[in-house]
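I'd like to ask you about the structure that follows.
Note that one protein chain of the assembly has been removed; the remaining protein chains are unaltered in position.
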Amino acid sequence: MFNADFFAQTSWLIPCYPLFGALLSIFWSPAFIRRSGPRPAGYLNLLTTVIALVHSSIAFMAVWQQPTQFLSLSWLQVADLNLTLPLELSSLTLGASVVITVLNLLVQIYTVGYLEMDWGWGRIYSLLALFEAGLTALVLCDSLFFSYILLEILTLGTYLIVGFWFNQSLVVTGARDAFLTKRVGDLILLMGVLALYPLTGTWNFSELADWSQAVLSGTQSVSPLTLSLIGVALVAGPISKCAQFPLHLWLDEAMEGPLPTTILRNSVVVATGAWVLVKLQPVIALSPVASGLALTIGSISAVGGALIAAAQIDAKRVLSYLTSTYMGLIFIAVGTGQTQAALLLVLTHAIASTLLIMSTGSIMLNVVVQDLTQMGGLWSRRPITGLCFLVAIAGLIGLPPFGGFWPLMAMLEGLLQSGQWGLIGIVLLANGAASFALVRMFGLMFMGDRTAFTARAPETLWLVVLPTAVMAGIVLHVPLMVRNFSLYPVDSSLSWTLGWTLFLSSAVGIAASSAFYVLERIENPTKLIPAMANRLLAYDFYTPKVYQVTAIALVDKLSLLTDWLDRYVVDGLVNFVGLSSLLSGEALKYINTGKLQLYALTIASFVVVICLYLSWGYLAL
Amino acid sequence: MPNIVEIAVSTEGFSTLVAAVQAAGLVEALSGEGPLTVFAPTDDAFAKLPPGTVQTLVDNPPQLARILKYHVVAGRWAQSDIAKEESLPSLESSPIPVRVNSAFEVKNATVVAADIEATNGIIHVIDNVILMG
Amino acid sequence: MLSLLIWLPILGALLLAFLPIKLSATNARNAALAVSGASLLWTVVLFTRFDLGTASFQMREFIAWLPLLGLDYDLALDGLSLMMVALNSLLTWIAICSSSTTIERPRFFYSLMLFVSGGVAGAFLAQNLLLFFFLFEIELVPLYFLISVWGGEKREYAATKFLLYTALAGAFIFAGFVGTVWLGGTLDFSYEQALQSEIPLPTQIVLLGILLVGFGIKIPLIPFHTWLPDTYVSASPPVAIMLGGVLAKLGTYGIFRFGLGLFPEAWSALGPFLAVWAAASVLYGAVTAIAQKDIKRMVAYSSIGHMGYVMLGGAAFTELSVVGAISQMVSHGLILALLFHLVGVVETKVGTRQLDQLNGLLNPLRGLPLISALLVLSGMASAGIPGLVGFITEFLVFQGSYSVYPIATLFCVVGTGLTAVYFVILINRTCFGRLDNETAYYDKVTNGERVPAFVLAAIVLTLGLQPSWLVLWSESTSARLIAAVPITQTAASLQLETSRDSVNDGAHL
Partner (left out) sequence: MTTTIATAPTLPASTHQFAEVIHRLEAGGSMLPDTPDNLKQIIGIYKAYAVPMDFYWRDLLYIAEKVFLNPLPAFKYFISKEYLDRQNAYAGDQASLRIWRGPGDAHPELREFMAKGESGRKLPKLLHHLWHDRVNMEFAEACMDAMLWHEDINPTFNAYLYTDEYIANSDRAIRAYFKGNPLMLGLYKLFPEMFLEQVRRLSYYANLGLFWEVMAPVFFEMSDLYDEGKMTTVPEAMDFLVNGIFAIAGRPIYHHVYIGDECYEIIPKSQGFTWLYEAALPYVEAVFYRTAPFRGTKSYNAQAGQVPDDQKDFHYGILYADVFPVGSAGIPPTLLMQDMLHFLPDYLVEEYQQHSRGEDDMLIQLGITFQRSMYNVTSAVIQALRCALLYPLDDPNPEHLKANRAFFEQQIDRFKRPEARLDDIQQQSYR
């Protein structure tokens, strides 16, 4: 009975383990278990994560190279709406679930070390587990509706996990902005969800793909306007999830949260948007407007994000903008129909950026600051972390033979085939700028002279260093994974010229950055570009200000206006129309001074009056 | 003329100091060529320290030596020379603030007898044990 | 057996008020809890007896009372009333649980609460228009006292305002009822008779309009809502729970039962207008809530917005949307009760409801961590986060309405976004942040204060995860309501054709 297939059939249990751990963690809130500390919550969740990992792995092996299976669980049947939760069991979904649980396991071990001084383990681990559950459920589920539900729950999760250190004011605003921005995306997606159903009668991704085929082949006719509107809504949802321009700011602010949560957020949580986008690609492809939107947003984010990253002085923020960059590249891939390349990029980015943030956090943990300009000279004391950081860079940018090279290469080949030269340029530019930003960060942290803040820098706790090192090993093995699981989407007709060009773009970025920050630490390289451009990048295109004067101001002023209207116009008018004299309260004031009997008397008289009033009404007919 | 150690041994009121110097193994150094300037606390000065202080030091010669070295300056510094200085570099390496106004003060101690000449240096007797910091 | 729901609380109320024995505050409270608990248990029994397959009314009880007036004691139950009665029984118990143990004049207070509960149950069960109206109107009296005696600042003003508005609403409703019966050609106020009356469409529309104004004041919908913030804010938390959780539902219930139920054709004709009205209410309530500095006022405006969803579901008039709307009434009642209860606890402990004075209540040792956590939960439930009951009811309304009134529905979706905005403001200011060292010596939260919150939160969560337990009761009733409309453009409209038309319809809304 307990053969591998059994584990595949019970894959719905995978999200349940972490969820169970999350529920049990509640007992380690300060209000319950008081005489001993909260750490058991962490160990418990580690255990459930291991179980989930083992289960996913066995199930993955069971479905490997098997045809996709579907499971469905009935949830709600009302009127003509039948909501069943369909699960897709394929090597793709279960493979993704393995990746998610592995990353979660490492992150949770890392958290043991990173937050060893924290007393909020119950909360942090239950939230980490909630994310694990949500993410595995998301990859397994085959329905837009349930994906939407999970995304919304994760939005709430983001709010709570960013708000983990709620004593700090910037955390509070960061959590707020993350929640609201993501919610905007969710609701636009909801609009798409609502609009899609009457047309298709299904929310299942696989059936949506069939429907798209039908529309394409002309057996179904839908007006182009409708398709465009729906397509735009479906693209707009992931824009906020994936921190794409102009809804990218929340990711920056979310950096106020504890670093271990940042790891997951930047590597896999933002990728949920990309995942849904990939799943919806057939529908989006129906509308040139929607595809165009994805391409535009993706291009701006890819290049803009990388440029902004190169101008940040805060270590975490460099990484946050790079996430926007890579998500932008995924948008481009989806916009041009290269879903396989997009998924591969999701994978390589998730793995490499996990390592990137882990090693950065390991530095921040005992350098105390996050300010890159106050760091330097760490290489000799922190070589392990430095090496991990280098591996992460190699695994992220287009540097053969490391992981990040392959999806970019696949994308470029696809773009070449369709002759989209502009997009090729954008991908190369983004890659070059990202390389520049990352090597700059490496140089600022590890090279140059030690500063007062970095004078003392032993390698940190083994619980932090060990998962980082393991992660580095995984990053180095990505190319092997790509080969062994034949993840590389294009026939291996590698175009050498293209490969060299991609390599060259990385090399230029690395070389330029090395010249400024590694070999010779230029005191103020910002002098090299105009001050205005630098400020524009350092302050993130002034996006916060733009928000302030647009959306925030609009809602704020509108609410003040309606409040004023409500108090002085609506209420005032109604009062004026005839009740004002009575409402002065004088007439009935004496009641309040009276005694119980008086109240009773009044009740009685009211009843009589009402009865009279009633019968009068009837008699008057 | 006797050297610094000999003066201390032969003069009354320096028995604690002498014992300390012996415990710290500094006899040789203070009997050497020099020249050295020594701020020598009296027995009364040591007695002002809270109970146990001296005993702990005597039990730990290197630490005691360090405190004692703070009372010694290289060179022969008479009161008139010191009057021109604000501080002197001790053998311990921390500076010793000095003031010569109406009174001759060394850090928070007052010199009760200045310019006692020895073959290998000069001694100023002080009424407090001085400490670094 | 339905009568028990009315007479048990009323009998309890009378005994509590006039029994010549000495009762301590605690005992009075326990007695009230026992009575309302008994009603609650009886409601559970009703659920077990309820026949899901029957679309029309069941468990009828009829006693001729004043045939001359056409007033009969005529009670019956369908899915809609069942939900409302259940809400009433539950929230009465919660409200009594939630009231302070040291309340002044406890016997009088609890007896009034029970009285309200019994009366409201009667209104929800009444099969006679006049009986409904009588019970609807008589609620005013105890509520007036509950607000004006036990309320907060400006309570007399608020109570009077409430009284006058509701009385005015009553006048409209009465006019509507009388008109219906009169024009229907009978002198019998029974609901059955009214159903069968054949009134020409234009007249129907006029009558419906009158009823809409009447019930619209009670719900309230904009612009008849200004009594609500004042009243909710002045009322003490238990009374606010009754007002917002149960009494407001008299309005939506009335609209569904007597507006939509009696004049389905007129209802369909007015549909687009109602949808716009609903969307406007949603947006207006949400936007105005954002500007509020007083938590209770914020929740009050939020309530206006949420009643808009109910109206939208009704306006769309598809089976799905009506089920959604009925469920939304319940979910709104539950969430609002939870919110008011929590706000009440916060106010008792911290001494203020002002957002700019509250801070850091999530602090585990010196704050109100559990209350704060539940405040987050209820705020998120209200903002429609999945997994909590608010989401699924709103979603059903949206999905049901989208194919009929897409634009209005989308505006309502925007409304849920705005709901998230003010709840995040509320949570950020109240729960997050640093506790003020000067003032943070608050009393402990007692278990008695926790119980109602736990019960409600558990229901909110359970029904959110397992919504079929909520929607199944009203399904056949909604089907019956929809079926009353001869022309289509209803449930079957989830078809391609219609929806494309309706996209166009929506465009010129």
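Just so it is clear, A, B and C label the chains in written order, and each chain counts residues from 1 on its own.
Keep this in mind: contacts are C-beta pairs under 8 Å (C-beta built on N, C-alpha and C of every residue); 3 or more make two chains touch, one makes a residue touch a chain.
All of these numbers come straight from a predicted model, not from anything done at the bench.
Note that the absent chain touches A, B, C when the full complex is taken as a whole. Contact with the undisplayed chain is limited, among A:Asp5, A:Asp118, A:Asp210 or A:Asp556, to A:Asp118. For the chain left out of this panel, the touching residue among A:Leu71, A:Val369 or A:Val546 is A:Val369.
Here the missing chain is touched by one residue of A:Glu88, A:Asp142, A:Asp186 or A:Glu256, and it is A:Glu256. For chain A, the residues touching the chain absent from view are 30, 35-40, 43, 116-120, 123-124, 164-171, 255-256, 258, 313-317, 364, 366, 368-374, 380-384, 452-453, 455-459, 462, 466.
Contact residues of chain B toward the unshown chain are 49-53, 55-57, 59-60, 62-67, 93, 107-108, 131-133. Contacts to the hidden chain, counted on chain C, fall at residues 360, 362-366, 434-435, 437, 440-441, 443-444.
Quick note on the criterion: only the chains that are shown with their structure count from here on.
Centre-to-centre, using mean CA coordinates, chain A is 37 Å away from chain C. For the pair chain B and chain C, the distance between mean C-alpha positions equals 91 Å. Distance between chain A and chain B, defined via averaged C-alpha coordinates, is recorded as 70 Å. Chain A contributes residues 29-31, 75-81, 148-150, 152-153, 155-156, 159-160, 163, 166-169, 171-173, 175-176, 179-180, 183-184, 187, 190-191, 194-195, 197-199, 201, 223, 226, 555-556, 558-560, 562-563, 566, 570-571, 574-575, 579, 582-583, 585, 588-589, 591-592, 596, 599-600, 603, 606-607, 610, 614-615, 617-618, 621 to its touches with chain C in the complex. Those residues of chain C lying in contact with chain A across their complex are 17, 69-70, 105, 108, 130, 133-134, 137-138, 140-142, 145, 148-149, 156-157, 159-161, 164, 174, 178, 182, 222-226, 229, 284, 287-292, 318-320, 323, 360, 362-365, 369-370, 376, 380, 385-387, 391-392, 396, 398-400, 402-403, 406, 409-410, 413-414, 416-418, 420-421, 424-425, 428, 431-434, 467-468, 471-472, 475, 478-479, 491, 494-496, 499-500, 503.
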